[in-house]
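With one protein chain removed, the remaining protein chains of the complex are shown where they sit.
We just call them A, B, C, D and E in the order they show up, numbering each chain from 1.
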Amino acid sequence: MTTIEQLGFVKEAVDKLADQSTFPELFSKYDDDDPIPSGKILQEIIDLCRSVLFPGYFGNPTVHNHTLSFHLGVSVERLLQLLTGQIQAGLLFGKEADADSEWKRSCSRRAKLLAVQFVGTLPELRRVLATDIQAAFEGDPAASCIGEVISCYPAIRAIVNYRIAHELYKMNIPLIPRIITEMAHSETGIDIHPGAEIGEYFTIDHGTGVVIGQTCIIGHHVKLYQGVTLGAKSFPTDESGHPIKGIPRHPILGNGVTVYSNATILGRITIGEGAVIGGNIWVTDDVEPYGRRVQRK
Amino acid sequence: MTTIEQLGFVKEAVDKLADQSTFPELFSKYDDDDPIPSGKILQEIIDLCRSVLFPGYFGNPTVHNHTLSFHLGVSVERLLQLLTGQIQAGLLFGKEADADSEWKRSCSRRAKLLAVQFVGTLPELRRVLATDIQAAFEGDPAASCIGEVISCYPAIRAIVNYRIAHELYKMNIPLIPRIITEMAHSETGIDIHPGAEIGEYFTIDHGTGVVIGQTCIIGHHVKLYQGVTLGAKSFPTDESGHPIKGIPRHPILGNGVTVYSNATILGRITIGEGAVIGGNIWVTDDVEPYGRRVQRK
Amino acid sequence: MTTIEQLGFVKEAVDKLADQSTFPELFSKYDDDDPIPSGKILQEIIDLCRSVLFPGYFGNPTVHNHTLSFHLGVSVERLLQLLTGQIQAGLLFGKEADADSEWKRSCSRRAKLLAVQFVGTLPELRRVLATDIQAAFEGDPAASCIGEVISCYPAIRAIVNYRIAHELYKMNIPLIPRIITEMAHSETGIDIHPGAEIGEYFTIDHGTGVVIGQTCIIGHHVKLYQGVTLGAKSFPTDESGHPIKGIPRHPILGNGVTVYSNATILGRITIGEGAVIGGNIWVTDDVEPYGRRVQRK
Amino acid sequence: MTTIEQLGFVKEAVDKLADQSTFPELFSKYDDDDPIPSGKILQEIIDLCRSVLFPGYFGNPTVHNHTLSFHLGVSVERLLQLLTGQIQAGLLFGKEADADSEWKRSCSRRAKLLAVQFVGTLPELRRVLATDIQAAFEGDPAASCIGEVISCYPAIRAIVNYRIAHELYKMNIPLIPRIITEMAHSETGIDIHPGAEIGEYFTIDHGTGVVIGQTCIIGHHVKLYQGVTLGAKSFPTDESGHPIKGIPRHPILGNGVTVYSNATILGRITIGEGAVIGGNIWVTDDVEPYGRRVQRK
Amino acid sequence: MTTIEQLGFVKEAVDKLADQSTFPELFSKYDDDDPIPSGKILQEIIDLCRSVLFPGYFGNPTVHNHTLSFHLGVSVERLLQLLTGQIQAGLLFGKEADADSEWKRSCSRRAKLLAVQFVGTLPELRRVLATDIQAAFEGDPAASCIGEVISCYPAIRAIVNYRIAHELYKMNIPLIPRIITEMAHSETGIDIHPGAEIGEYFTIDHGTGVVIGQTCIIGHHVKLYQGVTLGAKSFPTDESGHPIKGIPRHPILGNGVTVYSNATILGRITIGEGAVIGGNIWVTDDVEPYGRRVQRK
Partner (left out) sequence: MTTIEQLGFVKEAVDKLADQSTFPELFSKYDDDDPIPSGKILQEIIDLCRSVLFPGYFGNPTVHNHTLSFHLGVSVERLLQLLTGQIQAGLLFGKEADADSEWKRSCSRRAKLLAVQFVGTLPELRRVLATDIQAAFEGDPAASCIGEVISCYPAIRAIVNYRIAHELYKMNIPLIPRIITEMAHSETGIDIHPGAEIGEYFTIDHGTGVVIGQTCIIGHHVKLYQGVTLGAKSFPTDESGHPIKGIPRHPILGNGVTVYSNATILGRITIGEGAVIGGNIWVTDDVEPYGRRVQRK
């Protein structure tokens, strides 16, 4: 194959790749000036949230007692600015509209308002996360201090992302919440859908392989081990065979439930308060309060 | 221990570490001017592929309709250049040869040719990936649009890397394909060996912990859940106890098979068309078409 | 909501976030000049160790035969410098002390000494790691050469981090060892506590989801597959309900044990020499030497 | 001074610094979403222009014959995007206006139009710059080839920036043109005001210390040496003592004029066609065509 | 020359270079834990000062009215921290002392105190700089607004660095002040020694090539043009031929003096109030108040 033939070959490939009719849905066309969801900026947003929620542990490590409020002020201002842009990007994602239209401007205003509203939830978010950290510390004999839990427990990273994403999910912001939980999924192997509802004092030990589905409802003081799936058994489809969105299809776990490693719990079933599910087990029926299920030997 | 004693101690350690006779196989000696496989460049290659296959979703987000072909041209040129270097690095990896030898120059020419050939497969690769994306979208009630699947589903990232690596694997390029699938493994927890053969409309839900072995053969419309292993039960060794390479030892899955989370399927067995394997189960025998296996209770 | 109202709302949130009384344990207050454990620096330390242990494979790829000792000298010097700082940070972590106190200065001297001591262990560490690499190569028919195992097997990355962290753990350095194994956990999905004791020729295939607890004792020539848990069944608490630290609570595995994917082995039980544990099984009792356990069908 | 006293001292300084009444003009207050002139982005704009005007010499060095148009397309698109933002920033600079006002939106539209218009001038700009390069090459026995002149002659860098800035200056864009020539000033020591009018085949040898004022008019084939000043002698002020803007106050140089190093030419005088001004001389009166002025000995 | 001969040749060069006896003064030997003056950190210090003195123009451009004090607080804290380290590095520079000695610890305390003291001068420094900016604006018909002067006039950059360095020089901190003015010298071509004393409303037009010597004394409302030298004619040496340090040897300029481009004024002479020095002139004698000197024609 001569160089000329090679060039022809490459050119042909480029022409095929540029034929937009062959892949309409795989191309995200850009409209001038519309922000675009950005994994990099969302990561900075998460880093800012972590630095605001756990100062000194994340972000600038040299925060003094007496300058904390300066740091919080600067971080929250930047957070607002970045989050406004990403929320707007989420609202516009996949939509087509005339440039300069009133609808676009309303998205911009709404994004700003939602970002402000999110910042307002941070103190309560921190209060709840403190319960999760407490639960992780008390549930692990290997934990030597609270600082160790905050600094290096992957479950805490995943739960922080989830709780942030869940707030944004409740505001009906598309896409952004999911990207945030997937970032934690990649970092920790823990996959919590932002739509799940999870109570206080929640903890996951080790965590790799945990999956928590979109319509799960989880009580307080629940503990999961690595590899646990809270999934859907099956789901109804519409006439054209597409799955119907939004139907409750994942388990409900009562307060104080413990699920051991690699257990799979599927469908809209209820695991009663205080129940214990052993490892490597496949559960598709309700479990009574304080019940116990283990793999048959 | 005085500072002088400390220095002596450190020096002694450095001398031991520098004694090449004690670790001949752990040292990759450099020959001048030979390229070396580079994780960083391979990541850039994958990023370029993603930006070429899904413009706007990956790479430069501000691609317009009317400038798409410019972007593709620049990206493909860069891809060719980098890939040529990495393929050459793969061909030379672990080989010893005289500098300036004819064999080395032939590797360089072959690398260029293979890179050109790879670019030629990109349009077909995109067509097949579109079927995978379609399958993921239709198989997940939580997916709100195709864009969400492309942007943030880890399975798509893993399958893109696998399909790229598989093309390079079929060209008998050493090492490079494996590094590419391991990059996705680290990012997503999904470990697909580049040697596996996988049909269209393939999807993996959540995905962390999935393992697909080197000699697997997977049909169309197959769906795996997180934690599924398609592995080898055991493998024959030669007289000196080394495993014999290349023997088929992983499962064959027919069209339309579904495997639920954490199931382990081992050995050169066949899971027949349309079969369903429940979660947390250990399967080492054939399953008949449309069969169903679940964990015993 | 007017801009003024929004600003007030944000200000109120910042004030609440700055109220230190509400989150005393979530704030890592900085003392001037004390080093702070840094994930970024610890990553550089690991990268330096990898480049010293496997020259050419990690770090500068263009290391020649005849300049190896220069590179080792520079890398070990930098390693000493960074490690001294991080060990000191670990010793001070969570402690309060007068600035300029004698205790602080003694920590500084001790950190230097421990870093020197760590460097002294590197040659032996490399010898042991070579056995792990050998085991991985011989245990995987898909491995084409030793270089492939070193370059891209996630288990090797995880075991390198573990063996480094274990040395630091034995020196009673707080926090740092755990951060190092969590870095590998995030990169590979393999979670080995730095306190575990693991023999030579240790290998993990694929690896995602593996958990090895703090008090595990593992013999030589042990092989684990992905998703295997070596965990604790339960643990005693003190009168105030806190878990008692340091009690042996994880399994003991004899020489030559093999555990297949997703098996869960819990509690201070003993898996006898040469035993084989099948996949997806839940084991809470001792297994006799050369015993075999598989999931019941 | 105790630590507490130090903190008080610092706090007092911060409070004084934050008192905006004391420095109203030194604080550039930000309005949400308005772009701000950015030296970093303007540098990227200049780099893009250089790569478009002299492909291969600047920007991506690996541009082939057959892929040039792809590169130009991508670079021009990015140039348009960045320049639009910076022109808008220039138009808004120092202005106050209601957010969301019609005037702001008109600035945005005008910025886009001007950026498009600027791109339209690039081919002519390149034609003129080619004459400058030719003149530099023919005027310097030390120049070994055209490529050397383009690659490393500071005068070419300064003239490129000037000719770009002059186009933007003619469009009445505030601030941006000046920042662009100051960037070249810092890089080369050559300070050309964007308002000056300069003919073709213009060249500056060495160049450090050259100053060319705002209202200069320079013919074709003019050559300046390092340290030459074309400045203003004095300027009228209005009643309040402020200098009156825009009055012609710098020299006019005819075609073919040569000015040797460190000569200072001041005021609205005319240096006639073909005149030669010797070095280190102070000229404040007209010089006749083909005249010669040297320092008196 | 064979590869082996080449290696020998290189090795020989390295051995010669490593022979410390041949270049004792050209090697800055490192003492553990002592900070070292760092151009990179000093640049960050200057950037912080600029952002504190002219918020919005330098540093983060998106500073709002209502968050200014947060930004100042964070910037000043960081400034203190970095400056303390660099002052300490200056105090230790070129000194030899026992590690851990009382003298070293006193340097550390003194550095902190001096850094605090420097921060205390910032408000006054800003007041004086505002007069310089005012003078530049009123002295240049080409200046369209104050913002343009602050943003892009090189003289302002040079004077800011000088005024900062002069404060540190008055505290007898070695080396650091000089590095700071040399940074501006490189950026602007304006070389002001930190020891010079310069009054308010000082301005330099264009500026490249200006030199202001260590013992210059300059009044208020002085204006210099590019290329002006205020230098020493000669200086006495001691018996061993070394120049005697600290003797006044540079000019004194009264209030309201103007010096045109490329004039050279040498020696401890006095240029009287209101005098005007023409360009390209060599002045080595006193000039009377309101006198005028121009080049002889």
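Simple rule for what comes next: a contact is a pair of C-beta atoms (placed from the backbone, for glycine too) under 8 Å apart; a residue touches a chain by one contact, two chains touch by 3 or more.
Remember, predicted model here, so these are calculated numbers, not experimental data.
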For this session: Would you indicate which residue among E:C49, E:V211 or E:V257 is in contact with the undisplayed chain?
Result: E:V211
Problem set entry | Touching residue (missing chain; options E:G56, E:G85, E:P123 or E:G195) | E:G195
Seminar exercise, completed: Absent-chain interface residues of chain E come out as 1, 6, 9-10, 12-18, 20, 22-23, 25-30, 36-38, 93-94, 174-175, 178-179, 182, 185-186, 189, 191, 193, 195, 208-209, 211, 213-214, 227, 229, 231-232, 235, 241-247, 249, 262-264, 266, 280-282, 295-296
Exercise. At which residues does chain C meet the chain that is not included here?
Worked result: 62, 64, 67, 69-74, 77, 81
Exercise. Please identify, in ascending order, the residues of chain D that touch the omitted chain?
Worked result: 52-57, 61-65, 68-69, 72-73, 76, 80, 112-113, 116, 119-120, 122-123, 126-127, 129-130, 133, 138-142, 144-148, 150-154, 187-189, 206, 208-209, 225-227, 260-262, 278-281, 294-297
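Methods note: only the chains that are shown with their structure count from here on.
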Exercise. Could the interface between the copies chain A and chain E be described as same, meaning over half of its residue numbers are common to both, or is it different?
Worked result: same
Exercise. Roughly how many whole angstrom separate the Cα centroids of chain A and chain C?
Worked result: 26
Exercise. Which chain C residues sit where two or more other chains touch them?
Worked result: 189, 208-209, 227, 262, 280-281, 295-296
